[in-house]
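For this view, one protein chain was removed and the others were kept in their places.
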Amino acid sequence: MMPSILALMPMLVIGFGALALMLAEVLTDAKTGLAVGTAVVLFTAAAFACAGWMVGPENLGDAAVFAPWLVFDRFTLFFEVLLALSGALAALVAGGYLREHGIDRGEFYAILSFSTLGAMMLAAAGDVLMLFVGLETMSIGAYALAGFRRGSPKSAEGALKYFLLGSFAAALMMFGFALLYGATGHTDLAGLHNALASESLRSPSIVIALALVLAGLAFKVSAVPFHMWTPDAYEGAPTPATAFMAASVKAGGFAVLLRVLLTVFGDERSASWATGWPPVVALLAVLTMTVANLVAGRQESIKRMLAYSSIAHAGYLLVGVVAAIRAPAQAQSAVLFYLATYSVSTIGAFAALVLCGSRGAEVVSYEDLAGLGRRHPAVALPFAFFILSLAGMPPMAGFFGKWFVFKAAMDAGLHGLTVIAFINSVIAAYYYLKVFVFLYMREPAAGAPIAKPMWSGEVVTAIALCAFFVLLLGLAPGAVLDAALAVGGAG
Amino acid sequence: MHVQTYAPMFMLFVAATAIATLFFTLATVLGPSKPSAEKSLPFECGSDSDGAQHVRLSVKFYLTAILFVVFDIESVFVYPWAIQFRSLGWMGLASMMGFLLVILVGLVYAWKKGALEWET
Partner (left out) sequence: MPALESLFPRDEFGLLGLIIALPLLGAIVNGIWGRRLGRSAVSAMALTVMGLAFALSLVTVCHLHSLFTESLHGGGGAGHGERVRLAWTAWEWFHTTGGRSGANIPIDLKFSVDQLSGIMMLVITGIGFLIHLYSTAYMAEDASYARFFAYLNLFITAMLVLVLGDNLVVLFIGWEGVGLCSYLLIGFWFGKAENAAAGRKAFLANRIGDFGLLIGMFLLAQYTGALDWDGIARNAHLLLSPSPAARVHVWPVGGGIYQGMWAFLQPANVVTISGATAVSLALFLGCTGKSAQLPLYVWLPDAMAGPTPVSALIHAATMVTAGVYLVCRLSFVFVLSPFTMTVIAVVGALTALFAATIALVQNDVKKVLAYSTVSQLGFMFLGVGVGAFTAGFFHVFTHAFFKACLFLGAGSVIHSMHAHIHDDAASQDMRNMGGLRKYMPVTFATFAISTLAIIGTPFTSGFFSKDEILFKAFTNHVVHPMKDKFAQRGLGVWEQPTWVGPALYVVGVLAATMTAFYMCRALYLTFFGDFKGWAIGEPSAAKTHADHDHADHGHGHGGPAPAPHESPWQMTLPLVVLAFGALFGGWLNAAPLHIEPLGHWLDPVFAQAVSQGVQIVGGEEHAHHLVWPLAAGGVAAFAIGSAIAYWMYIASNGAPAKALAERNKKLHQLALEKWRVDEFYGVAVVGVAEATAETCAAIDHGIVDGLFAKATSSVVAAAGFVLRALHTGIFHAYSAAMVVGLAGFGWFFIAPHAEASVNQAGGSYAIHAAPGMGYSFRWDADGDGKFDSERFGPTRDLSVSVEPGKTKQVRLEVKNAFGLTGSTTITLGTEAKKGAAVVGLR
């Protein structure tokens, strides 16, 4: 009884925590504490997930009695920790940002928590229906967060596009699963896998279903050409929401991508190198990396640049996903590790961006960063730090993420793909570098509005935590890497 | 597929359609029809109609409607649970209480946020 409750605890904590946050918002005047409260709730959930990890999912007993559609393995637990931490960091950033920009409405935190819960359900889903519920819980929250700046037409536009296209993609995916159900009579992932693996099944609808599901998944991880919504939504959303979308929503997307591709479509025929999804995903990876990196260099807005950067990172991750079909344990753990490094780096970058600007004097374009390194070194330094990590500079976390993914791809024999990814990471240095040029080597143009840094304990805490994780994953990646390896081939 | 289990439903459907059609047909055929200019005018409870055909409704209307849908769905869930109440046991009760608690918090939230107030 007790261990099985432990398995559910992370989700229960977040669910009831979010309810409590809602009540706290309307029943008390304690607005300022909400961000910290959310962070506490999410950190608690992460702690429970860690406890579950230590007990070991195999000892968690009859969790299936309570939640038959959820799978509690190390894969789930890894994502629970990652998602809870990302959500908590984003909530802390929001604490400073929303107050500063006068959109301090409490529902942000409840939506963020529910969305995190959805992402966890997505990672834990063992059944198509659960998967869909998780997907929508996560996505609807994300749509709402993207449109949180109600007064801003940009925010509304981005959110509407995200919502409509997201619904479109979800419908495609659901249709795909419906076809699968029609062909196999299964909705649970394991059952689907077994059914697809049997030689006797030859229905063309499965092939169509694979295409549809792949399209839906590609949208969630914003792979080219399913990426078009990303820059608009990221740019329009309030920055903490952008950070949340870039880290948690993307991590949730990759969780389900790995789960579906490696579990449901992991059989010899679906994952065939000539006829199945691996060549398609490989092409997606190449397109995603190349287009995103090239277009990112053309951006004027920092947030759009970071949006394209996040698309490019999805491309590197897809390389790992392709490799996972040949070397499951190694490549999948590389993807998980990469997600961890990417999440903390990107949240850190957005948090630092938040700190660089204040109400009415936000950092929007590169120009706004000009000379910041000289005027406010304490604010410029963290931004530069996280940008270096995103660029993959050792000994920051980003370097090891790339190292392990590329290494896994090499070991899987994907030499061409690895070289393309390498070249892309070289190209990417160019636009990351631009940030440096403006931070440290430019003076603002005469008469230009100058971004004023803000001060917020929450944001500084978030930055400190992110920096800690970036350095931890860079200087002592052992523990997290071992954890990612322990997840192993369980997908 | 046991089609016969759905037979009563089909029969109900057919009967409803048939009765509705029958009454409309009878009314059209049997009723006297003497159109005049006066009768063809749009009728609005005795007063002259004016304004556009499409009226923008207050957003509060949608808010209320959505809240209604939420609680309507709630009852849709509660009915089958009530029928299977005994076989579901304590676990079923706990689940439904959890569900109702969530809905309740939602109601309190909506109430406190002023979503139910028409005049503000």
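Going in written order, the chains are labelled A and B, and every chain counts its residues from 1.
Heads up, the rule we're going with is that a residue touches a chain if its C-beta (ideal position, glycine included) is under 8 Å from a C-beta of that chain, and two chains touch if they have at least 3 such contacts.
Please read these numbers as outputs of a predicted model, since none were measured by experiment.
Engineer: Taking the whole complex into account, name the chains on display that the unshown chain touches.
Structural biologist: So, spelled out: the chain left out of view touches A.
Engineer: Per the definition of touch given earlier, which of A:Leu19, A:Val71 or A:Ala169 contacts the omitted chain?
Structural biologist: In the complete complex, the chain left out is touched by residue A:Ala169.
Engineer: Which is it among A:Ile5, A:Ala67, A:Ala178 or A:Leu433 that touches the chain not included here?
Structural biologist: Of the listed residues, the one touching the omitted chain is A:Leu433.
Engineer: For the chain left out of this view, which of A:Ala49, A:Leu192, A:Leu212 or A:Val364 touches it?
Structural biologist: Residue touching the chain left out of view: A:Leu212.
Engineer: Going by the contact rule already stated, which one of A:Phe108, A:Phe132 or A:Trp229 would touch the omitted chain in the full complex?
Structural biologist: The one listed residue touching the chain not shown is A:Trp229.
Engineer: Of the residues in subunit A, which ones touch the absent chain?
Structural biologist: With respect to the unshown chain, the touching residues of subunit A are 161, 164-165, 168-169, 172, 196, 199, 201-204, 206-208, 210-212, 214-215, 218-219, 225-226, 228-229, 268-270, 272-276, 279-280, 290-291, 294-295, 297-298, 330, 374, 377, 393-395, 400, 403-404, 406-407, 410-411, 415-416, 422-423, 426-427, 429-430, 433, 436-437, 440-443, 475-478, 481.
One rule holds for everything that comes next: only the chains that are shown with their structure count from here on.
Engineer: For subunit B, which residues count as touching subunit A in their complex?
Structural biologist: Against subunit A, the touching part of subunit B is residues 101-102, 105-106, 108-109, 112-113.
Engineer: Provide the residue numbers of subunit A that touch subunit B in the complex, in ascending order.
Structural biologist: My answer: residues 19, 22-23, 25-27.
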